[in-house]
Structure formats: C-alpha cells, structure tokens
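Here the complex is missing a single protein chain, while all its other protein chains stay put.
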Amino acid sequence: MRPDPHLERLIDLAIAEDLGSGDLTTEALFPANEQGRAAFVAREPLVASGCEAAMAVFRRLDPTCRFSRVCAEGTRAKPGRRLLTVHGPLRALLSGERAALNFVRRLSGIATLASRYAEHLEGTGCRLLDTRKTTPGWRVLEKAAVRAGGGCNHRMGLFDGVMIKDNHIDAAGSIARAVAKARSRIPPTVRIEVECANLKQVRSALAAGADIIMLDNMDPTRMRRAVEIVAGRALTEASGRLDLQTIGQAAHTGVDFVSVGALTHSARSVDVAMDMLPA
Amino acid sequence: MRPDPHLERLIDLAIAEDLGSGDLTTEALFPANEQGRAAFVAREPLVASGCEAAMAVFRRLDPTCRFSRVCAEGTRAKPGRRLLTVHGPLRALLSGERAALNFVRRLSGIATLASRYAEHLEGTGCRLLDTRKTTPGWRVLEKAAVRAGGGCNHRMGLFDGVMIKDNHIDAAGSIARAVAKARSRIPPTVRIEVECANLKQVRSALAAGADIIMLDNMDPTRMRRAVEIVAGRALTEASGRLDLQTIGQAAHTGVDFVSVGALTHSARSVDVAMDMLPA
Amino acid sequence: MRPDPHLERLIDLAIAEDLGSGDLTTEALFPANEQGRAAFVAREPLVASGCEAAMAVFRRLDPTCRFSRVCAEGTRAKPGRRLLTVHGPLRALLSGERAALNFVRRLSGIATLASRYAEHLEGTGCRLLDTRKTTPGWRVLEKAAVRAGGGCNHRMGLFDGVMIKDNHIDAAGSIARAVAKARSRIPPTVRIEVECANLKQVRSALAAGADIIMLDNMDPTRMRRAVEIVAGRALTEASGRLDLQTIGQAAHTGVDFVSVGALTHSARSVDVAMDMLPA
Amino acid sequence: MRPDPHLERLIDLAIAEDLGSGDLTTEALFPANEQGRAAFVAREPLVASGCEAAMAVFRRLDPTCRFSRVCAEGTRAKPGRRLLTVHGPLRALLSGERAALNFVRRLSGIATLASRYAEHLEGTGCRLLDTRKTTPGWRVLEKAAVRAGGGCNHRMGLFDGVMIKDNHIDAAGSIARAVAKARSRIPPTVRIEVECANLKQVRSALAAGADIIMLDNMDPTRMRRAVEIVAGRALTEASGRLDLQTIGQAAHTGVDFVSVGALTHSARSVDVAMDMLPA
Amino acid sequence: MRPDPHLERLIDLAIAEDLGSGDLTTEALFPANEQGRAAFVAREPLVASGCEAAMAVFRRLDPTCRFSRVCAEGTRAKPGRRLLTVHGPLRALLSGERAALNFVRRLSGIATLASRYAEHLEGTGCRLLDTRKTTPGWRVLEKAAVRAGGGCNHRMGLFDGVMIKDNHIDAAGSIARAVAKARSRIPPTVRIEVECANLKQVRSALAAGADIIMLDNMDPTRMRRAVEIVAGRALTEASGRLDLQTIGQAAHTGVDFVSVGALTHSARSVDVAMDMLPA
Partner (left out) sequence: MRPDPHLERLIDLAIAEDLGSGDLTTEALFPANEQGRAAFVAREPLVASGCEAAMAVFRRLDPTCRFSRVCAEGTRAKPGRRLLTVHGPLRALLSGERAALNFVRRLSGIATLASRYAEHLEGTGCRLLDTRKTTPGWRVLEKAAVRAGGGCNHRMGLFDGVMIKDNHIDAAGSIARAVAKARSRIPPTVRIEVECANLKQVRSALAAGADIIMLDNMDPTRMRRAVEIVAGRALTEASGRLDLQTIGQAAHTGVDFVSVGALTHSARSVDVAMDMLPA
C-alpha cells in the first residue's frame, strides 16, 4: 500500500527538516547516477517495527529504490540480523539513511519495550494496552509498534472511544447522566469507558451502563474487589503508572486490560545501523 | 511569531490523528460556548521546553485561546510549578489537552536530560552537542529543547554542515581529496567535519584543512592525544556512546565538544499534567 | 473553533475552483475597500445546517468578515427567515456568495430530508442512522447535517466500527471466527456489527458475540422475528432501501436503529439565497 | 494523466475521512498480501461518469492496482453492465470500495439526469448548460459529468466569464457603464454576460455590447420576444428553475442555451455496486 | 483580503527556503520580544507593485505586524519614496526582509517595464497585453504587476481562452474545423483566438468565426493589411518579439492589442531597500 496521506506528510516533514536545501556532503562527493546497496542491521536484541516507514523514506527520495529481506512487524532480531535491504541510487541511500534509521530505531524501541511488558502478562488472559501518550504526529506508527511487540491498542484518538473523567462527571451532574448523554450522541459502534477512582464510582459506572470501567491508580486488592463487583458486566482496565515490576500483579487481579503510557512516551531507541553492502 | 510552516504541519498532524472526525466525549458533554481555564503543572522536577508548541495546539483549535504565566524555555521547575495557563473555550482546552501535553512532556524530557549532561561539563570549557538522531518531524523542536537544557546544537541537517565519513573517503580516494572536493562545492559559510577513528586519520584530516575533527569512539587517552595533535588548528568533537558516567572524562580531555545522541533518541517524557482551574 | 484541517482543505478547494485566478466581475466593478452587508435567506421551508462552513468561506476570503444572527444547526426555518448575516468587504461577500450558498443549500437539504425521516420514527424508540454513502470530502459536514435533522450518526468511517459482511465471513470461515478474529485486533472501545441476510445468520452472529446485528433487506415480519431472537442481547439495525413510506413500519418492529443511505446520497439542495442589505 | 492537484487533494480528503487511522475490519480479517478482483456494476439504467476518480481512489491506496474494461465517460449502461474492473491487493479494494463508489454513484447520477434534460433539447439547436451550483470541491468533476450526459458547461468559475447582475448594475450606474468598465479590465478572451429580468434590460445590454444575454425567469412568450430583439447580435441564455416539464418549451423559443442548476445541486445518486470477482 | 490559497503557498515556499530551520543571525542577536519599525524605500524611479505580497510575508511570520503608508499598485515612485512601512517584532522584520523585498523588487520591476511599453501606446487606442511567459508560481502576481504598469492581461492560463496554433490546425484538418470543434466544447463565455502567420490564414480564421486573430510576427505593412481585412469583425492582436523600438509602429497599424512576453520574462528587478526607522 502507498503510505496513507498522514504518513506521507510526516515523511515529507522528516525529509524537509533533514535535507532542507540539499545534502551538501553527498551531493559533493557522489555522482547522481551511482547505485548502491545497504542493509539495516540490529546492533542489539530487539523486536522490529517501522520498516515500512523506512522504505517510504527511501521511496520518497527516489521511487526506483527497491527492497528485499524486509522484516515483518514484530520479528525478534538478534544483534547482526538484517532488518531490511535497500538497493537504489547511492545518493538516496545516504541522504535518507538517518531519517529512515530514526524511524526504525524509535519504533523498534517501542516494540521491544512492549514485548517486555507483554511477557509479564502471558498466561493471565489480561491484555496490554497503550494510551494516547504518543509522540504527536506518530500516533498510528507508535500504536502499530505496540502491536508488533505483542500489545493491543486502546482507542486511537478522541474519535473512536468515549472516556468519561472527573470533569465530565462534574459537568453532567453524575456518572449516570454523563453516560446517558454521551450514549445519545455517539455512533452505536463506539463504547463508553468511565474512569473510576474508587469502588463507589465503579458501582455507579456499572449501574449507568458503562461498557468499560477504568480502575485508576487502584492497588491490587481494590482492583480485585472491583473485578468482583463488575462480574463480567463490563470490561475492566487497570491504569496508572504500572511498570515492569507491578504489571504482573495487576494482571493477576482478573482485569481484562492493563494500560501503560510508558510504552510510547518513555521507550528508548534501540540500536540499528545501516551498513553499506558490496553492490 | 506564528509557528513556522513546518511546525504548523506537525501540529495539524497531531490534531488530525487525535481528533480525527471529532472529540466524541467533549462534544457530547460540553456546550460549544463554555469557557474554561487550565494550567500545565510539573509533577516532577524538570527543565521546561515546548510551551510554544503547546500553545500552538490550542490556538490551532481555537484562535481565541489566551495564555499567561508561560514558562520561558529552560526554566527549572519543581513539582507543582505552573508551566503555562490557558484560557479559552472549554472544548478547545479538553480536546487539545493530550496533544499539547505530549509536546511539553516529551520536549521537557529532552531538556531535562540535556541539563543533566550539561552539568557534567560545567567548568571544562567543553560544550554539549546534540546529533541528528531526533524524532522525524521534530528536529527543530528537539534541538530547541537541547538548548533549553543547556546544550548547543550540532548541524540542523544535511544542509548546514559537511560530515565526511568512511564511505565518503573511500569514494573520493583520500581524506584530502574528499575535503577538497567538498570545499569546492559548498557555500563558504559552511564548515567541513571529518569523522576520524584513529590518530592517523586525525593527522590526515588536519592536513586536508578540515574545520572540525570528530574523534569517533576513542578512549580518553587517545582523545587527549588527538587534541594535542590538533593544537587548536581545528575544532574537536568527541563522539560515541557517551553517557552520564563517561562524559565528564571526555570533556576533560580538552575537546571543544562532546555529542550525545541519547539526548534526543532516548529521553523519557517527564510528568506534566493539565489541571482545570476555577474560571 | 477554527475549522479543523480537513474542513479548511475542503474550503480551500471550494475557493480555488470558483475563484481560480480571480473574480473578474467583482474585481472590475467594486473597489477593494467597500464594505457591505448581506443575509442568507430561506426561500422554502427547511432545517438549517452548514452556517459554520459558509462563515468559514467568507473568513477564508477575508478574516475581517463578521457574522450575526447565525442560525443554530437544526433550526427550522420558514421561507423568508434569515439564516445568517455577514458584514465585510463587499468583494469578499460577492466572491464568496456562491461557494458559501452551495454549502448551506446542500447541507440544509440533507438536514431537511433527515427531519422528514426522523418524524416517522417519533414515539417508536427507534433511531435514524446515516451511512457511509456520503459525498467524498464532505463526510463530517453531511453527518452533522443528519444530526441537525434529528438523526444519529452511524460510524464515521472504517476506523470507528467494525462491520462484518459476506466476504469477511467467507474469508474467516464462519461468523464466529470472523468476530473472534476482529475482536482480538481492535481497540476495546469499538463494537462489532455483523450484516445478516437471514435469521440463521442472526443466530450465528448473536452466538459469536456480535455487538450489533444488521438486518439487511429483511421484510418487517422477519425483522420482528429477528428482534425477538436477539432479545436485547445485541443492538439491532434495519437496513436496505428504506424510504419515507416504509421506514415507519420498520421502526415498529422493535429494531434499535434504521439506517438510510438516501439521507446523504440523494438529498436535493434546498433554496437559500443571499440578499444584499442596506449597509 | 495523473489526477490534477485539485482532484488529488479531494481524493486525499475522501480517504482521510473514511479510513482515518485505519480500516479496522479489513486489516483484522485479510492478510496484507492477498490479491483480489472486483467489478463496479450498474444496478439501474444510467449514464456513466466518474470512473477516473474511482480509479484514482484505488491507485491512491495502492499504486499497483490495475484496471480493465473501464467505461468511457457518457456510456449508457443497463443494469448489470460492468463500469470498471479493478485488480489489486484485496485490502485496497475493500478499503477503497465505498469512497470509489461514492464518486461513481454521484457523478453518474448527474450524468444520467443531464442526459434526460438533454433529450428534451434534441433537434432544437438549443444547448443545455450547467451552473455554478455545484458541490464545493467537486466543480470540475460535476461539470465533466454534465458533459458526459450530453450537456455543455457554462463558465467554470468566476475567472472565465463575466456575469453582470443587478447589484453590479446598481454599483456602476447603468448596464452600459458596467459593461464598459468590465470590458476595460478583463482579458480579451473572456465574454460578458448580462442578467436581464425584462425586455428593457435586454435592449440596454445589447446596446452596451454584451456578448451574452441571460433571460432570467422569463416566460416563453417574453423569451421569444427577447430572441427577436437580440436577433443574433449576442448569444441568449434562458435561466430560472427550468425543469423537465418546461425546458423543451424554453428551448423552442430560439434561445441558444438553457441553464439548469438542478443538474448538479439536486441529482440523486444512481445505484452502482462493487461485486467481488473470482481472482 | 487574506491572500488566496495559491499566494499563501508561494509565500510558505519563500519563507521555507529562506528561513529553513531558523534565522541564525537574528535569533542569536535580537530578543524575541523587541519591536521595530522599518520602511521599504525606492532607490530608483519605479512603478510600485507587490506590496500586498510583501505584507503577506511579514504577516506570515508574525500576525501582529502592522502596516502604514502602503503604496497602491501602480504608484509612480521617485528615489527615496517610501512604498510601505511595517511595524512589528524586530525578528519578524529582519527575518522577512529579504523575501519581502524580493517580491516587491521583482514585481515593481515588471510594473516599471510595462509602464515604459504602455507609454508608447498612448493615444493609439491599442492596448498592451502580457503573455503566459511568466515565472512559474507567480502568474497572478506578475499579471497584476503588468496591470499596475498600465498594461492589460491576456488570458490567465489555458482555462480562460482558446488559442489555436499550427499543430491544432494540422490535427483538426483546417482552421474552420478547429474553430468549430473548439466552439462546441468550450463554455460560451470564452473566446477563440487563432494564430495567423499570413493573410491567407487571417481570412480563413475570420471565415471560421474566430473571435480574436493573432498576427504572428508580421511586419507593420502586413499587419495594417490584416486589420483592413478583419474590418472590425474580430479583435486583432500583434505578437512577436516587439520591443520598445518597434511597439509604437505596431500599435499604429490599427490592431486592438500588442502582446509582449518580455514584460514578464525579462524584466530586471528595481532597487528597493528596507530602512530601519526609529521605533
């Protein structure tokens, strides 16, 4: 598929900011028509994500670029493993190298972190969710990286899910009225989630017909109690600064989902390099 | 200043991906004409950056938004400190909250990390540089965050500096020829840097008239020796996986600059929240 | 609120195609600095929609345009009723007239048609839905017009609802497998609808855990039977060439929703004109 | 030809609004690499228009889509006739189906309606014109559909024709002065039309050297008289709520053109469906 | 009026290419909040054009910029005359200076050259036309500059006039058939011009009903003869490398128009500078 208009615009920004009025070094030192070949290589263990974006960078610079041995999203790679081979005009390869790597390194970093969290949930039936704490402009890419790492996506934005919080409840007068008001205005295909800080709110949300109940910053004991109260009549999501130490415990409370903002807002890039290959 | 075209496009992407066809919750629960007031508040110690981008998000949603108590770039904030107050239509505040926070949290995260690195260089005369390992689309913002944290910017892209690496040298035949070829083609306002892996290359680069010599992955002893060889005839930059433990030692070798990719590719977001204020 | 990026682009297209290299007549006959005032006036009974878009057209031509007496979405207007008054440079008024009218006439046409359908559902508890059969580029505007006319919106696009049809079922092997496969991949905030052509499919969909069951092209007797089978365990939607004659009967079968593509794909424009007012 | 920049932008809008952050159903249920084949099939008698736009939608999603048996603009199709066959990645076919159909259905609806009007003019020498009452963003497409149905295009916008109306005449002081003022400012390639409500205005416009005289809302008797007065010294256009009942009579008065806004502002979509074909 | 979308895009390009990642000098040396005042001053005699574009540049950088003493299009200015005063943030003034000047200098250069040509036509009744030999991206601006200098505009592009040349005649078989074929397809508001290299072609074009006859590269004697042949039944345009020496003679042959490509393709910029004023 051709990159969607959103990704095309992001890639245009990436190229504009890095190449600007031109790549001084490459244009000075390489002729326009020389062909080359290069590979993206993992320099540390990682879960791969972002090869499509990297290819889109190279294609944007020169549509004659060709690719082979492209890692599927979610591939686990050991150091030395090739993630992608690109063949095309040497200038396009060198000028696009950094932008393309920056995509793969960041997205694989997210996928790798997500996979570590996901491992802690194995066997619990509880699923790992991301949040909207993503890098502006990168939402779709970063959420794909989370899936690549074994997580699931929470709503993509403000348009495909309703999340009722304190200030919404205050404005409507009660959880029941907030849920009813929202229900009457949204497409029938979209569910309503209510953020609950305590068990009383859990009960109110359930009575109001909430589809999903978020247990916000609750300790495991309270989570477990909330799950009992809900008793399958709504989905439950545990949220609030869960880390690799605490996520397993949360998952064992019986919640359907745990959500972790750090997946996208605090993943470090993994080390991937571009090696030139003999043409 | 109105945001430059590049930042405007990034903000359009940020809003498009989060609001898409609309903010279901806010539109269902708040009337169009209600006004509100909110503050961005630090939840941990941080160095602030990105308030301009956050304001641009709110202005993009509604040009009548007004701001006060806006933190200057680089302000050190303790937990509880307000970074920004916004006053405007409640819908704009709630719909823009997450995108605006995502800008401030990420950029302040970079500024905060940069400030920690910069502290290690105090008194050495050596300056901290960033790299091109930035988030695609975010180059200018992230480099501003590095300055906010006390660092300096290396070249912004491929257009305002020449960096000669191995494959350029191979293609040209020698460092001397690569430097000469580049010099004859680039604007006189731009300098040439040569990446050197050993002292022999340092000597060649110096003889070739390089303006800046990068000491790539050298240990402190070798760095010190390189600085002696260069003897002020070119600028020197130490590069290669320097971290908070090793950067001070590198700085004490007498190099003019140390560059650190992690500033931008592996900073975690800092915690900033939006609190609603009494109107 | 400033128009969202999508609407801004549509308005740019509207202006580009109509003004192109300039409005020959207006520029020849009116000086640049003359001010004027005009009103949009209903010429037939209608339900108003689209004033925001019309205002955005005028503002795009000249940001100093001011508006008053702007009809709220969904206002019922008799012939002669003013929908909008605009005050600004005469050139902007005359150059923007046709594009602005084209927005209001088309969108009010949809709202008016929707209101006629909605009247047939009054007292039944059944709600009127639109479809994705909208004018490309106009989705959000046309769906707002449906709401203005008293309808509700079905999913906005392919991103905020899952709709499983024949070819999806074939590909997955069964309704159960299609539903399960989709459920495992989509955000928890999104529901799954299954298009059912007969009662057997209704039962399968229900068993598969479908959230919404579409009764596709069923006659009222079968619809009623399907509603009995579902018995509140899922939402039900009647679909398939319902018109003003047949929609009431469908609504009385007990379905939760009826959807009507004609609301957006076959509404005629209503008659609205721009009258110049004494300045 | 590649779609012009205007059409590309409209198609980007169409895809953005329908696919947004992704096609949940298709991505969940079909693998990325599966190929498919589908046909657009008329479900009622129609005059075809818009296949180019439909193809552009599919190509935008995936440039490897291929097309065959593409109906020329203006082809008369009976129910069951294929208008277009598309072959490409199944995901692109399914994700683009609705947007592509929406183009073909709407544009063929206009062509079909235009052909019905045009039939009433056969043998009269009078030609059918459209107006500027088109769907914003769709001007060029809808005017092409009118041609496909056998009509001719009036001016495309405000830039390729002058139309002098009441308020222009008031501003200039007289028809003669308005015509002279316009003539002195416009390119010599563009004609001037004057809207006339009565025979006195017809005489004035003729004396002023108008190139085209619009007979606005005149009855057939008066039209005929106006045509006698003009006597070939200018072109004549009958305008004003002509419908299928009245257009023939207008055409027989000897006017050169009749213009009909309903062609574009009130055509209903015709029924076209996409059928999957065996690969 | 806000700049039209086309001009906005051109100005975005102008700013992007000049400011790129930032104005290093200005940002280093001036604080963000300092205000300033500056004037655009003629350094040689000129006819002014382009102040609107210059203002749009400054407004694009900072919407708070204010302007006074703005020269109307076509003002004749002696050296030292102020064309425009701008007041706003000093950074915006300095960063926008060059781009804004480049607009005014180039467009005033065209207006100045056009005025010199136009002087040679005074009293002849013949009017000066431009051509489509404009700077890509600048069509509307350059044609406005021609008007500012006292010229008239030929068609703006390929959309508002038909020009039949040799290869069109060859393709159609004859002038008569080319004219007839075009007439049947174009809007009635648009005229047809035929390029004629000799008197035989002039007669054919006239017989074919051409609205405008271009006398291409004819000498004055032949032009005069052509004008006699046409005898007012069509407009006549002399074309072909006319310069300041030869244009008067051509005008005296009785042609309605002379067209001069050099107006736009070979005008030199005039000297205009920006002087800082005491705040």
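Just so it is clear, A, B, C, D and E label the chains in written order, and each chain counts residues from 1 on its own.
Simple rule for what comes next: a residue touches a chain if its C-beta (ideal position, glycine included) is under 8 Å from a C-beta of that chain, and two chains touch if they have at least 3 such contacts.
Keep in mind that what you see is a predicted model, and the values were worked out from it rather than measured.
Taking the complete complex into account, the chain left out of view touches A, B, C, D, E. Shown as candidates are E:Val162, E:Ala210, E:Ala226 or E:Leu242; the residue that touches the absent chain is E:Val162.
Considering E:Glu17, E:Glu122 or E:Glu228, the position touching the chain not shown turns out to be E:Glu17 (whole complex).
Check E:Val190, E:Ala205, E:Ala234 or E:Val260 against the missing chain and you find that the one touching it is E:Val190.
Residues of chain D that touch the chain left out of view are 1-2, 4-6, 139-140, 143, 156-157, 159-160. The chain not shown here touches chain B at positions 129, 147, 152-156, 159-162, 185-191, 193, 211-212, 235, 237, 256-257. By the touch definition given at the top, chain E reaches the unshown chain through residues 6, 9-11, 13-14, 16-30, 94-95, 98-99, 101-103, 105-106, 109, 132-140, 156-164, 167-168, 171-172, 178, 181-182, 184-186, 190, 262, 265-266, 268-269, 276.
Going forward, only the chains that are shown with their structure count from here on.
Between the contact lists of chain A and chain C, the overlap consists of B, D, E. In this structure, the chain pairs B-D and B-E differ in their number of contacting C-beta pairs, and the larger number is found at B-E.
The distance from the centre of chain A to the centre of chain D, each centre being the mean of the chain's C-alpha atoms, comes to 44 Å.
Shown for chain D are the residues that touch two or more other chains, namely 12, 16-17, 19-22, 156, 159-162, 185-186, 190. If each chain is drawn as a node and touching chains are joined, the picture has every node linked to every other.
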